[in-house]
Every structure is written in C-alpha cells, then in structure tokens.
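I have a structure here, written as structure tokens, and I will follow up with some questions on it.
Every protein chain of the complex appears in place save one, which is left out.
Just so it is clear, A, B and C label the chains in written order, and each chain counts residues from 1 on its own.
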Amino acid sequence: MSDTSRAVALGPYSAAVRRYFAEPAHGGDPDPGAGNVWTAEASEPASGAIIRLSVTTAGRRIRAMRYRVFGCPHLIAALERCCERFEGESLESLAEFDLVELMRALQVPVDKTVRMLLIEDVIRSVCKLAGRPGENETGT
Amino acid sequence: MSDTSRAVALGPYSAAVRRYFAEPAHGGDPDPGAGNVWTAEASEPASGAIIRLSVTTAGRRIRAMRYRVFGCPHLIAALERCCERFEGESLESLAEFDLVELMRALQVPVDKTVRMLLIEDVIRSVCKLAGRPGENETGT
Amino acid sequence: MNAPDNSRIVYLDYAATTPIDAAVLEEMTGCLRESASYGNPSAIHIAGRRARWKIDAAREDLARLLGCSARCLVFTSGATEADNLAIIGAARFRAHRGRHIVTVSTEHKAVLEACAALAKEGWDVTRIDPDTDGLVSPEALADALRPDTQLVSIMHVNNETGVLQDIARLGRLCRERDVLFHVDAAQSVGKLPIDVGDWPVDLLSLTAHKFHGPQGVGALYIADRAGCGVVPLLHGGSQERRLRPGTPALALIAGLGAAARIASGRMASDLVHVRRLHDRLLGGLAGLEGIRRNGSVTSNYPGIVNISAAGVEGESLMLALEPVCVSSGSACNSQSGEPSFVLKALGRTDREAQAAIRFSFGRDTHADDVDFALRRYVAAVTRLRALAPGQAA
Partner (left out) sequence: MNAPDNSRIVYLDYAATTPIDAAVLEEMTGCLRESASYGNPSAIHIAGRRARWKIDAAREDLARLLGCSARCLVFTSGATEADNLAIIGAARFRAHRGRHIVTVSTEHKAVLEACAALAKEGWDVTRIDPDTDGLVSPEALADALRPDTQLVSIMHVNNETGVLQDIARLGRLCRERDVLFHVDAAQSVGKLPIDVGDWPVDLLSLTAHKFHGPQGVGALYIADRAGCGVVPLLHGGSQERRLRPGTPALALIAGLGAAARIASGRMASDLVHVRRLHDRLLGGLAGLEGIRRNGSVTSNYPGIVNISAAGVEGESLMLALEPVCVSSGSACNSQSGEPSFVLKALGRTDREAQAAIRFSFGRDTHADDVDFALRRYVAAVTRLRALAPGQAA
C-alpha cells in the first residue's frame, strides 16, 4: 500500500486511533468492590461530548481504569490509551499525565484540543479526589 | 451511410450544391467571336458578392453561358446550374427563369435569398439586352 | 500497517453522487477518443458539425426524459450553476416587476445562497419553514406570496431526507399569481417521473451525476412562455442561446444524454428495486430502539433514508460504519461537522442532527449491500450506546 493510498484510507484518524477505537478494552463501569473507586465527569457543550472516568485504586496504585464516553473517535481512543497506560501505575504518575504527548501520539488534530482537555479535567478531578492534587505537575 | 451522418457530412450544402461547386463547367469568359454576347453584372454590397453573366446567342437560341463570381458556394452552384439548364435553350425560356424553383432544387437556405436575387437580376438584364424583356414572366 | 482495508466499499451514498452507467461511460469515451473528429461544436467544418449533431441528439434525449421541447434546455456545469442561473437569472429578468422571492429553509445551499446573494442586492427573500415532516403546505406557500413576488423556488426531492414535495399543487398556486416557479430536481430527475409539459413549472434544475451520468454537467429547463426567462450569469460566445457561453463539453453532454436515455427506459423498474431496498433497510432497523426517521414517512423518494439514533455520537458512528460509505446529513455538510440545517429545520436537536445517517442507494445497489450496512449500523449503534454514560442515552 503506497503512502498516499494509506493516508487516504486512514483519513483523519491515525492507525493508533483506529486501533483503540475498534477495540476499546476499558469502556464501561468499574467492577464493584474491587477497591476505592474515584469517578469524575466532564462535558463540552459545544459538541455535546461527555466523558466519565473511574479509577479504582489500592493504596497509591491504580488497579483499574474504566470510562464512559459520548464523543468522537479521537476522544474514545485517547481515553482508551490513557487507561492502557496508567493501569498498574501509581496515582503520582497519573498526575503527571501529559495531554500534549497524548495528542501527538495519536495524531489528534489541533482543532480538537478543547475537547481533549476534558481528559485532563477528569484526570485532575480524579487525582484530587484520591487525595493527591496533581495540578502543579500536569499539562506541561 | 446513415441519414444523420450524411446530413452531418453535407452540412449546409446539399449534394447538388457540392457537385456543382466542385466541378463548375461554365466558369470564365465567353469564347470571343462565337456569336452575339450579352453580359450583365450585379453585386450585393452586404456580403461583397459579385456576379457577371455572359450569354452568347445565335438568333434566339443560347449557344453558351459563362459566368464569373465572387461569392458563396450556393451562389456558384446556382450559377452553374443555370448555365447547365439554359445552354441550347431559347432566350424565351431563359426569361421564364424561376428563382424559387432553383433555390428549392439546390436547397439553398432562405437567408441567402437576397444574394440569390442577383441571379435573377443578371438574367433579366441579359434578356433585356438581347431585345426580349422578360420581366412579366419571371420570378413566379 | 493498520490502515483499514477498504477494498470492499459498500457505497450507499447515491444522493451525493452515483456510479456512472457502463453505457454512459462508453458513449463518453467514444467522444473523448475521437476528440479530433468531434471538434468544437461552434465550428462550421465537418468535425464541428459532428459535435453539434451529438449535442443536439443529447438535448433531444434529455427533453424526452422531461417531456419538454429541446429548445427549452440549457446545458450548465451542474445543478449548482443551474440553480444560480434560475434564481439570480430569473430574479434579474423580472426585477422591473418586483423584488420579492420565496424559498424554503430546507433547500439546497445552491438555492439558499443564490437567494442570499439576491438579498444583498436588495431583493426581499422569504424562507418558508416546512412542517416537522419536511413538507411545505400549500397554505404556507399561499401565505408567503405577495403582490410583488416574482419567483418561488422549491425542490422536488430533498437531498438529505428524501422528502418529496407536491410540486403540481405548489406550482398551481404560483401560476394563479403569475409567479415564476423554479424546482431544483437534482435528486429526482431520472429517478421519478417528471413531465414539465404537464407540471406548472417554469424553471427546473438537474445534474447528471445524480442519475448515473458524469459529474460536471447539468441543465436548466426554461419554459417557453411569456414572462419566463433568465438573464445570463456568464458572458461571451453565443452558445446555448447566449444563456451559457463557453465551448460545450461534448463528452459530458453526450454522457448526460445517454444517462437520460437510459433513465427513460428503466425508471419504473429502478424504482421498484429501490423501493424494495428501502423496505428491507427499514425492516432491518425495526428491532433497534431509539431510532427515528427524519422526514416524511409517506411522501418521499425511497432511495434516501435518513435515520437518527439516540445516544450515539455522529462522528464515531460514521467511523464505526466503515467501509460503508454514507453521509451524515448533506454531503456539503459532512466535512464541517456542523449539525445539518435541514434536520434542524425539521425540529431535530443538534445532537440528533449530528448523529443522523443518510443511507442512499439506487440502481446498482444489491440487497447484500443493504444487509451489510444494516449489520454494521446495528452493531455500531449498540456498541457506542454501551460505551456512553447514562445521561447521553
């Protein structure tokens, strides 16, 4: 497949976005009783996008992450990638979540930045709820 | 050859016009000394058309007809056909020349009628010169 | 790596553009291949005469499809140009009589923006809102007409919803008031029977690529009656009765003629086929909850089915449908992401409009294609709903 026909086939979605979108492993609600569950929600009225992130922790360790989303493929893929990345990690590493790096990795178009910020919002909220405000470290 | 492709091939010129135009046998000047020669000329300033008709007679009989012309294919063909028709005939029959019949036979477009009238003009003039005004019989 | 294999495309976007008919293609390649023996139709030599003859024949073919005289047809570059020529051209033609025109809020942008351009030049424009089914009632039209109204423009079949207006009835109203009536029939010509000889229509636009002809060519029908006419938008050359100058595109026009000829022959059977596909699609959706058809369920062209599903986001739905090619709203709107103004005029919310999918199909669509699309659609809606938070449903 040539570069152009590949680009044409992919359209506005990178291969990574397509992969995460096609097989989201972390969609849904957290398993009840698996630990402490911290849930945060955010929405963007302009596009109607809504996301809800639930993080199940055991101590400072993230045991599971689950999300629900009403939104575009980039948003779904980005949430999925976050969950994949931070499950098993510490809350501290989640607090260091880097939106710019995520958008770059998934090749999210810049005009979706405002929508992508929803992810930063819910992660901050979750971190706050879990007793570890991450504001100072995030978003750089 | 289908009717349409024939019509397309012919364009605005009937087969008869094309034939006369391609092989004009009566173009040129009359043979000197072959009899009495009566010559008339007419022109249409709008298109620049000019015709000159020379009729050589012996008594009331037409021995030869010759023309010169600066004009369109219809005019050339019409002159040619006139000469073909009236050579060997009497001056009386020439005076009965019928322009409408000629135009019909050659399928001359009506918008060329004014130009075609030049032929009627020179025939009238020639008949007058030859001492037999044919005004009353022509053009019907 | 990871680029989707889209070699199997299920193309259900006929309202955007249709596959070209094989016989149309043959006609066109014939003209193109012999382009030196078909010259510029304005020329008097044999090549020019051949070209002119071809164009005349195509005009006759199209005239036969529409039930009009060939004299009344002007070839254009498509329905966009035909709409502009009809609306701006007729308005200018009648400007001395008055400067009010009437249209409908669910028309194609080519109509709406042509009207907007006139508004800038001082015309008064009334945009009627259709009812929630997308239909324009004769009463609504009658209310909009004024003594100074010169032109009414209402489309035959809506490109987003398939809604079919009662052109005969609306047209009679215009005739009674001596108002010109323009119909954008881009979505119906070649698919539904049209007889402009019978219809009270003065101007009618069409485009070849919506009925298996080539892109880039269309026509405007201009009734041959007193008070009806258009002022040209383009100038130069005496082609198309001076209403549309420029070297005529022989191959395109021949392609349009061939498409018209073919449509004349098989419109009835195509329509039976399309209706079957329509019923199959709707039958297959019957089990899915929270589904709503946009537009009238009784008055429509069955080759366009527009569906909103509650609780799913439009862009994700489109991606999940791949490799099924459909539109979300009008083709013109698909890139912008804006909710369709047509669906909003029918009372849909932004979210409903954004999640609307237009399935459109026709002559070459197989029942298999519809089944494939159905499976994808049901699976996609189910999956996306499962992913959505409660309040979005």
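FYI, contacts are C-beta pairs under 8 Å (C-beta built on N, C-alpha and C of every residue); 3 or more make two chains touch, one makes a residue touch a chain.
Just so we're clear, the structure is a prediction, and the values are computed from it rather than from any experiment.
Visitor: If the hidden chain were put back, which of B:I76, B:A95 or B:V108 would touch it?
Guide: Checking the options B:I76, B:A95 or B:V108, the one contacting the hidden chain is B:I76.
Visitor: Just name the one of B:R19, B:R63 or B:R85 that touches the chain not displayed here.
Guide: Spelled out, the listed residue whose C-beta touches the missing chain is B:R19.
Visitor: Based on the whole complex, identify which of C:G48, C:G227 or C:G347 touches the chain you can't see.
Guide: The single option touching the absent chain is C:G48.
Visitor: For a quick check of understanding: of C:N40, C:S69, C:S299 or C:T349, which residue touches the chain that isn't displayed?
Guide: From the options C:N40, C:S69, C:S299 or C:T349, the contact with the absent chain belongs to C:N40.
Visitor: If the hidden chain were put back, which of C:D270, C:E322 or C:E352 would touch it?
Guide: Final answer for the missing-chain contact: C:E322.
Visitor: Identify the residues of subunit A touching the omitted chain, counting contacts across the whole complex.
Guide: Interface with the chain not displayed, on the subunit A side: 4, 7-9, 11-12.
Visitor: When the complex is taken as a whole, what residues of subunit B touch the one chain not shown?
Guide: On the side of subunit B, residues 1, 5-6, 9-10, 13, 15-16, 18-19, 21, 24, 27-28, 41, 48-52, 68-73, 76 touch the unshown chain.
Visitor: In the full complex, which residues of subunit C touch the absent chain?
Guide: Subunit C touches the missing chain through residues 4, 6, 9, 11, 13, 16-20, 25, 28-29, 32-33, 35-37, 39-40, 42-48, 77-81, 83-84, 108-114, 116-117, 207, 209, 214-217, 233-238, 245-252, 318, 322-328, 331-332, 334-336, 364.
Criterion: only the chains that are shown with their structure count from here on.
Visitor: In angstrom, rounded to a whole number, how far apart do the mean CA points of subunit B and subunit C lie?
Guide: 58
Visitor: Averaging only over C-alpha atoms, locate the centres of subunit A and subunit C and give their separation in whole Å.
Guide: Subunit A and subunit C have C-alpha centres separated by 42 Å.
Visitor: With chain centres defined as C-alpha means, what is the inter-centre distance between subunit A and subunit B in Å?
Guide: Inter-chain centre distance comes to 95 Å.
Visitor: For subunit C, which residues are shared contacts with two or more other chains?
Guide: none
Visitor: Mind pulling the subunit A residues that touch 2 or more other chains?
Guide: Within subunit A, no residue contacts more than one other chain.
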